[in-house]
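All protein chains but one are shown in place.
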Amino acid sequence: MTNWCMVIDLEKCVACQGCSIACRMENNTPVVSPEEAKNGRAIRWNDVFPLPVHIAPDQGEYPNVKTHYSTRPCMHCKNAPCVKVCPVQATFIDEEGIVRQNYDRCIGCRFCTVACPYGVRYFNWSEPQWEETLAEYRNPDQLSVNGSLEGPAVRPVGVVEKCTYCVHRLVKARELAKVEGREFRADEYVPACVQTCTGKARFFGDLDDPDSTVSQLSKSLRATHLLEDSGAHPKTLYLAEG
Amino acid sequence: MNFPLEQPLFQFFYWLVNTAGVGSAVVGLLIGAAVTTFALTLRWIASAKDMGQESYPYPPKH
Amino acid sequence: MQQTLTLHDRDELITPLYKFDRKFWMVIAFLIAIITPGMLLYVRQLVLGLGVTDLNRPVFWGAYLVNFIFLIGISMAGTVISAVLQLLKVNWRRPITRIAESLTVFGLMTAGLQIIMDMGRPDRLINTLLYGRLQAPLMWDIASLTLYLLTAVFALYLQLIPDIALLRDTAPAAAPEWRKKLYSILSLGWTGAKEQWRRLEKAITVVSVFIIPIGISLHTVTSWLFSTTVQPGWKSTILGPYFVVGAIFSGIGLLFIAVSLAREYNKHLKEYITETFYINLGWIFIVMSAVWFYFTLNETLVVVTEQETLEFPVMASKLFGQFAPAFWGMNILMIAATWILVAPKFVSDKPTRNPLLQTVTGLVATGISVILFFLLWLQLPALSDPNIQTGLIIAFVLLFIVALFGVTKWMKTRLITSTVIASAFVLFGMWLERWNILMPTLTHARLIPYTTYTPTITEIAVTISTFGILTLMFVVFYKFFPSISIWEVEEGRALEQIADRR
Partner (left out) sequence: MTKQPLSRRDFLKVGGVAAGSAAALGGLKNVISAKADSELQTVAEERVVASTCHLCSAGCGILVRVADGKAVKLEGNPMHPVNQGALCPKGQAAPELLYNPDRLTSPMKRDRATGQLTQIQWAEAIQLTADKLNALREAGHPEQAVLMHGDTRGQMRSFLTRFMEAVGSPNIVSHESLNVAAAKLGMYLTQGIYGLPAYDLENANYVISFGANLLEAGPNPQRTISGYTFLRRGRATRGKVVVIDPRQSITASKADEWIPIKPGADAALALGMANVIIKSGLVDADFVKNYCFGFDNFVAGGDHKGFRDFVLENYDPIRVEQMTGIPSTTIARLAGEFAGNGPAIAIMPGKGGLLNGGFSGVYTAMAVHMLNALVGSIESTGGVMTQRYMPCVDYPKLPSDSVAKKGLATARIDGAGSKFPLGRNSYQSVADQILEGAPVEALFLYDANPAFETPGGKRFAEAFKKVPFIVSFSSFMDESAELADLILPEPTFLERWGDDHIEGFGYPGISLYQPVIEPLYDTMNTGDFFLKVAESMGGTIAKAFAWKSYEEVLQFRLKDIGADWELLKELGVWFNPGYRFAKRGSQHWIENVVGSERLNAPRDGYFDLYSRELNCFIGEMKKDELAKLGISQSGDGAILPHYEATAFQGDEAQYPFMLNIITLMSLGPRSDAANMPSLQEISGMTVRETWDSWLEMNPESARKLGLVENDRVKIESPFGAISTRVKLVAGLHPDVVNVPFNQGHTAVGRYARGRGVNGLEILNPASEPLTGLAAFTNTRVKVSKA
C-alpha cells in the first residue's frame, strides 16, 4: 500500500506563494472579501508565512535579523488530532495515508479546526463566491466517494475543508493508467502545489517505497517535522534550511 | 513500544471507538435504556394500587 | 378526600397559577422583546453562514461555546441542591428543590440550543445520530448531555407528580378545560396511595443517586472537549474538577437569583423560602469559592512558574495581555462576591457606634473613592505630579476600605439583596472564566499569528436571546406548576412537627 508523503525543502523554497495559488486554482478555494481576509478568514489550503509566526520582541535587532519563511500544506498526520475528534467521521485517514474530508457529512462543529495544532483546516464562513465571470475558471472535477462529495467541487457554506494532497488527481491518474491498460506508478501523480513549485522545493511520492525520492529525502539529516512535539506524528516532511 | 493493535481485543476496541455509527448506537442504547427505565419506573409508580390503608393525605401519620 | 393542605397554602401557591395579570404579560412581552432580535439575527446567520460572527481562523469557537459551557454550568444547580441535599436529608432544601431542578432542565435545553447555533450545518445534526464515533469527545458530550437532560426532566417530573395531582384535584372551576386535562394526564392517575408514595420516594432516591455522576460527567466531559486537544492552555489536568466546581458555583449563583426573583414575583413564597435557606446555601457558596480560588491559583501558578514556551504566552495574555481585563475582572468579581458573603458574618447585628461601620460613612466613602478612581483614570495633567498621584492612590485605597466596612453593615441587614449581588457577580465572573479558558488559547494558535476576537452584534444578541429564552421557560413553567414543591414542604413541616412533639 502506498503511503503518500510530501517533502518540502525550505532551503529551496523561495516563498513565492505559487503553491498557495496553484492549490486555490486546483481545488476551487474561493477568494474572500478584503474585510474577511483581514479577519483571518482567507482560505488557502497551502499557505506561506513568515517565521516566527508571532512577532516576538526577541526577534532580533537590525542588522542581526534573519527572517524565515515556511509553507504549510496539511501535515497528513499519522496520529491526526483532527480525525480523532470528529464526531461523525467526516474526516478520516485513508489507507494511503491521506487525511481526507467528507464535505457531505461534516456538521460544521469546528472541533477539528480547533484540535489541529497546525491550523491547516479551514471553515467556510460564508457561501463561497466567484464574482460574475470569475466562476468560469473553476476546476470542473468532482470527486465523490461512496456517493459523498470530497473532491475539488465547491464546498457548501458551513463545512470544514482542507488540503487533500489533491486526491482527485490520484483518482484521475489511476483511472488513466487503467484506461491505458498498465500498472499505476507512484510517480504518476503529484498535487498541484508540488507541480507548480518554482524552486522545485517540493517532492511527493510513496514513503513506503525505499527507492522513492521522498523516502530518500526522509533520511536526510535536515529532515524534520513541523511541531514534532505535538504528538500528531505529522507526515509532511520539511528539510531545514542550512 | 508498539501498541498491540494486532490483538483481536484491541482490534475490537478500535472498531468500537472508531466506527461511524457505533458511537450513535452506543449513545442510542444508553438513551434508549434510560428512557425505557424512566417509563417503566413511572408505570411502576402509577400502577401501585391503593392497599386500603392510609391514602392521599400526606405525610403518613406515624 | 381529606387534605392537610391549608386553604392558605392553596391561595398562595395554586391560585396565582391561574392569574394571568398585567404583570405576567408585561414580563412575557419584555422577554419576547429581548428574545426576538437574537432569533432574527440567528435566522440571518442560518442563511448567510457563520461569517456574521467574528469567528475566524484560528478563533473557531467563540461566544456560543462560552455560553454553552456557562449554561451547562448553571445546570449543576439541580444536581447539587436537589440530589445531594436530598440524599443528605437536608431539610431546608425543600422549598427550592423545584426551582433548582427546573433550572437544570432549562439550562441544559438552552445549552443544547447553543451547540446547534454554533454549528456550521445545523441541518446535519442528524449525522451525529447516524455516524457518531465514540472516539470523539463531542460524542461523549452529546451522550452525557442527552442523558443528563433526560434524567433531569425525569427527576423534575417525579417530584412534580403529587403536586400535579393536587392541581388536578384543586383546579378552580374557572380553569380552562385543557389545563385540567393536562394535569389529569400528567398526574398519571396519582391517588396518593401509600404504595405510590413509597415507590415515588424510592424512585426519587435512586434518581438522586444517579443524577450526581451523570451531572459531574457532563461538566467533566465538557472540560475534556478542550483538554483532549493538543492546544496550549487546555492541557491542564485539573480542568475537569475545575469545571465541576465552576458549575456548582454558577449553578448556586443562578439559583439564588431565580429564587429571589420568584420571591419578589410571588410575595407569598417568602413564607416558604426563608432566610435560613440563604444562610445555609450561602455557606456552600463560600466553600465553593474557596475551592474555586484554589483551582484558579493552581492553574495560574503552575503555568507561570514553568514558563513553558507554548503555555506561557497564553497565560501571559491573561495576566497582562489582551485578556487581562477579563481575567482580572473575573478575579475581582469573585473576590467581591466572596467578600460580600463572608464579611457580614463578622459583623454583629446590634447597632454600633463605630463610625467605620455606619452605612452613611460607607456610602460617602464609596462616592468619594469612585470620584478619586476616575480622577486617576483620566490622568489629568494637573494631577501628573507623582506626589499628588501617590496621595490620591493612598486616599483611594483608604476610602475604599472605609467604604467596604460601611457597606458591610448595610449588607448584613439586607441578606437577600447582598446574596443576589454576590450571585450576580459570580454569574458574570463565571461567564468570564469560561471566556478566559476558551479565548486565550484560541487566539494564541501556534502557527497562526495571534489574533483577537470581539463578539459581533449577532453573537451578543443571540446570547441575550438565549438568556431570555431561559427566563421565559422559567416564567412560563411556573405559570403551570407551583414554584415550590408543595408536598415536600408539607413533608418537611410534618417532620418538624414530629421533631417538635418529641
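In this document, chain identifiers A, B and C correspond to the written order of the chains, with residue numbering beginning at 1 in each.
What we mean here is this: a contact is a pair of C-beta atoms (placed from the backbone, for glycine too) under 8 Å apart; a residue touches a chain by one contact, two chains touch by 3 or more.
Computed from a predicted model, the values in this text were never measured in an experiment.
Participant: Identify the residue among C:Gly189, C:Gly329 or C:Pro449 that touches the chain left out of the display.
Facilitator: Going through C:Gly189, C:Gly329 or C:Pro449 one by one, C:Pro449 is the residue touching the chain not shown.
Participant: For the full complex, which residue in C:Thr79, C:Gln135 or C:Ser187 touches the chain that was left out?
Facilitator: Of all options in C:Thr79, C:Gln135 or C:Ser187, contact with the hidden chain holds for C:Gln135.
Participant: Given the full complex, what residues of chain A touch the hidden partner chain?
Facilitator: 1, 9, 11-18, 20-22, 24-26, 31-32, 34, 37-38, 42, 44, 48-50, 55, 59-63, 65-69, 78-80, 83-84, 89, 92-96, 131-147, 150-151, 168, 170-172, 174-175, 178, 192, 195-201, 231, 233
Note that only the chains that are shown with their structure count from here on.
Participant: Between B-C and A-B, name the chain pair that shares the greater number of C-beta pairs in contact.
Facilitator: Output for the comparison: B-C.
Participant: Express in whole angstrom the distance between the two chain centres, defined as the mean CA positions of chain A and chain B.
Facilitator: 44
Participant: Which residues of chain A are in contact with two or more other chains?
Facilitator: Residues 87-89 of chain A each touch two or more of the other chains.
Participant: Can you list the residues of chain B that touch 2 or more other chains?
Facilitator: 18-20, 23
Participant: Please name which positions on chain A make contact with chain C in the complex.
Facilitator: Checking each residue of chain A against chain C gives 36, 39-41, 49, 53-55, 72, 81, 84-90, 105-111, 113-115, 117-119, 122-127, 156-160, 226-227, 230-232.
Participant: Over in the complex, which chain B residues touch chain A? Could you list them?
Facilitator: By the definition above, chain B touches chain A via 18-20, 23.
Participant: Looking at the complex, which residues from chain C come into contact with chain A?
Facilitator: 48-51, 54-61, 115, 118-121, 124-125, 127-128, 130-133, 135-139, 142, 225, 228-231, 313, 442, 444-451
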